[in-house]
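Complex shown without one protein chain; remaining protein chains in place.
Naming follows writing order (A and B), and every chain is counted from residue 1.
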Amino acid sequence: MTGALRQVYWLLWKDLLLEVRRRDNLLSMFFFGLSLLFLFSFAFEITSDNVAGMAPGLLWLAFMFSGTLALGQLFQGDRENDCLDALLLAPMDRGAYYLAKVLFNFSLMALLEIFILPLFGILFRLDFWHLLPDVLLYTLLGTLGFCVVGVLFAAVTLRARARALLLPVLLFPLMIPVILGTVRTLQIILGAGAAPDLVPWFRLLVGFDLIFITAGFLLLEWVLDG
Amino acid sequence: MRFPPEPAILIAARRIFPIRNMVLSVRMDKVSKVYGLLWALREVRLEIAAGEWVALLGPNGAGKTTLLRLLAALSYPTSGAIELFGRRLPYGNSPLRGMIGFLAAGGHLYDNLTVSENLRFFVSLYRGDVTAEERQDVLGEVGLHEKTGEYVSTLSLGMRCRLAIAKWRLVNPRVLLVDEPYGALDPSGVEMLDRFLESLCAGGGIVVLASHDVPRVLQRCSRAVILNRGRIVFDEPRRDPWDSFHAAFDALLSSHDMDGTR
Partner (left out) sequence: MARRILGTLALILIVTGLYWGLVEAPPDARQGETQRIMYLHIPSILVAYLSFFIVFVGSCLYLWKGERRDDNLAHSAAEIGVLFTALTIVEGSIWGKPTWGVWWTWDARLTLTAILLLIFTGYLLLRSLIEDQRRAAVSGAILGIIGFLDIPLIHMSVYWWRTLHQPPSILRPDKAPWDNIDPAMLWPLGINFVAFLLLFFYLLSLRIHLGEVEEQARRDRLHDTA
């Protein structure tokens, strides 16, 4: 196991280093999220009365769309020069590769969310600064759920035709517990729902994360090899 | 986990009695690979003993790369069985994968990592972290000591190939599959590669080398296999003079429009 953990470290080190050097994922995600915020302001009538109810849904749409964008690029770095073959050739623990990719995509999305959340508050005059730690906790919990399933399906669609379209088609229905879970909890936190409901949603999110991180850890081996 | 080296007595015995197939290490039994409606390989039988250097020859599309990829456990055969040292080929999550190396001329390197980062990263997947001296030594041996901090994207094809050689020197696999290495390397690089492959074979390792550079391959190999349209049409241990090989190869040449093979 320590061997696998060491491999997670090196694989993540490699992905982060490449991202720091090229910055293409993070930059495009950030500008995509930003342009979505502007589109929202044109598409919806957002006032200080309804912003608390709408913010969670809009934020999650922005996070999910940008996250899907990142997932589509997740394996591109490894496909250049057939590096993926070199990785698969090595006695690399496939579960370690999965965990490294989940952690990498999670860090990209977390960085994006840390940018976007305050920006949203400023742009739409949502006064949630004192609630930010709670908001961030549930957002990250949902983001992890998005990544654990998303990475698996990014790998599944890797060799499919029209994969950029196929990925969201497969992913979004499977993501419904995450979407509902985070949107409802954020609404409750922002004061648009009853507080006792928070616990079952929290459990649902944690359960989702645990079930699918296990499933992805075990299943990625079949997806990649062959 | 690293595969234990072969007992010294076996290696010594092979030097004294160079009998072929004494230790059967790679066995392909009626292996076929189909892409769509195309036979890439068709019922290939191939047995390779430890210490052999097999040259894989044949026109483009004969199935050389498919064969190498199957031996590397990078793709599954459509039918048939492949054994490595008496065990099933290690697909998927297997520590035994460290036994197999695949040297591709230009590929398998990250452009935006430096030479030493690439080396460090790939070797870390096989064994505990390599010391800086070890890396420096091996880069010196392949003639890249001045390039350690450069991005791989700035390297020429030949230098990339040297870096790949450095990687496999550090990993030291039991079976090394080599795909068309000579095109990129300069004469000193070719010499260095050949010496490395020879030392690998002398230690009981196996080299399977696919190339179109027939004269160069014939200088070093211990056995030649010619593939044509997914089948093995010639398979003999080396001898001098090798009339049967030239006869088979000329027959292939005349039957084929061998574009890009000479």
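Quick note on the criterion: a contact is a pair of C-beta atoms (placed from the backbone, for glycine too) under 8 Å apart; a residue touches a chain by one contact, two chains touch by 3 or more.
Please read these numbers as outputs of a predicted model, since none were measured by experiment.
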TODO: Tell me the shown chains the invisible chain touches, ordered by label.
DONE: A, B
- [ ] Check each of A:Leu5, A:Val20, A:Leu39 or A:Val169 against the chain that is not shown and name the one that touches it.
- [x] A:Val169
Open item on the list: Looking at the full complex, which residue from A:Leu39, A:Leu137 or A:Ala160 touches the chain that isn't shown here?
Closed with: A:Ala160
Task: Interface with the unshown chain - residue positions in chain B - done: 34-39, 76, 229
- [ ] Can you list, in ascending order, the chain A residues touching the missing chain?
- [x] 149, 152-153, 156-157, 159-163, 166, 169-170, 173-174, 176-177, 180-181, 184, 197, 200-201, 204, 207-208, 211-212, 215, 219, 222-223, 226
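Simple rule for what comes next: only the chains that are shown with their structure count from here on.
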Open item on the list: Rounded to a whole Å, what is the gap between the Cα centroids of chain A and chain B?
Closed with: 40
Open item on the list: Applying the document's contact rule, which stretches of chain A touch chain B when the two form their complex?
Closed with: 6-7, 10, 13-14, 17-18, 21-22, 77, 80-83, 85-95, 221-222, 225-226
TODO: Flag every residue of chain B that touches chain A in the complex, lowest number first.
DONE: 1, 72-76, 91-98, 100-102, 104, 106-113, 117, 121-122, 124-126, 128
